[in-house]
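A single protein chain has been omitted from the complex, and every remaining protein chain is retained in its original position.
Showing chain A:
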Amino acid sequence: MKKRLVFVLNSLGVFLAMLLVWRGIIAAFNVPAYMLPTPWMVTVAFGEHLNGILSALLITTEEAVLGIVSAVILGVLIALIFARSEWIRRLLFPYTVLLQTVPIMAVTPLIIMWVGPGQAAVTLVAFIFCVSSIIANTTQGLISVNDDLVALFLMHNASPAQVLAKLRLPHSLPYLFVGIRISSGLAVIGAITGELFAGSSRVGQGGLGYSILYAMAQMQTDLLFALVIASTILGFAFFFTATFLEWLMLHKWHESAAVSRLES
């Protein structure tokens, strides 16, 4: 308990020190506000534009959530097909790896062109950012089941459905959650990137990425800072939720999820 208090105080100290350095740099070099606003100016901008920031946050959250959820659903389905047939896996799996190495940002304009600007396109971009890591990790989990365990199931006349439901799927759950954890960050990045290109079909209705473009065009650096902070908070919230869900599902039986208990 005392340790935790010390930790919180320390973190707070580091945070305050960083604000001081920030403010100090502005004072020392006489940086104009349109280049770098003071922490206080950013706070004020946050308050002034609160409604706009919150609605932008909501829109981006919606896109990122839809993107990652559809990536999990479709990714697991594709992984099931890959796990079922080695032939299909050999043929198509390289493309999911390729998808991970393509700088997806470069493809984003194409998607916007095909789908048309708006939330649907942005959601699709978030989905594409997420889906390959879901497929890759889940496939790995589904096919890395111990041969002896499969033999055990066969010895007791298990049906293919039983092997899937009682062996392969639970075994792949920790792998799926690795994919979800990676995707949680990518979903937010994907949604904001999508908005940077597509924004919204209607002015004032866009998410964080669109608002960032808007603030930049208006040279409202203080608002830009506030939006960057809001994006960071959103990314953190996604990662935290993913990690929490993972802990919730796995901590009872899985080694990696149990480790944190050992260390604390």
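Basically, a contact is a pair of C-beta atoms (placed from the backbone, for glycine too) under 8 Å apart; a residue touches a chain by one contact, two chains touch by 3 or more; residues count from 1.
Just so we're on the same page, contacts and distances are computed from a predicted model.
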Taking the list "Chemotaxis protein CheY", "NitT/TauT family transport system ATP-binding protein", "Amino acid/amide ABC transporter membrane protein 1 (HAAT family)" or "Cell division protein FtsX", the UniProt entry for the undisplayed chain gives the protein name "NitT/TauT family transport system ATP-binding protein"
Per the whole complex, from A:23, A:90 or A:166 the residue touching the absent chain is A:166
Touching the absent chain: which residues on chain A qualify?
146, 148-149, 151-158, 162, 166-167, 170, 173, 252-255, 258
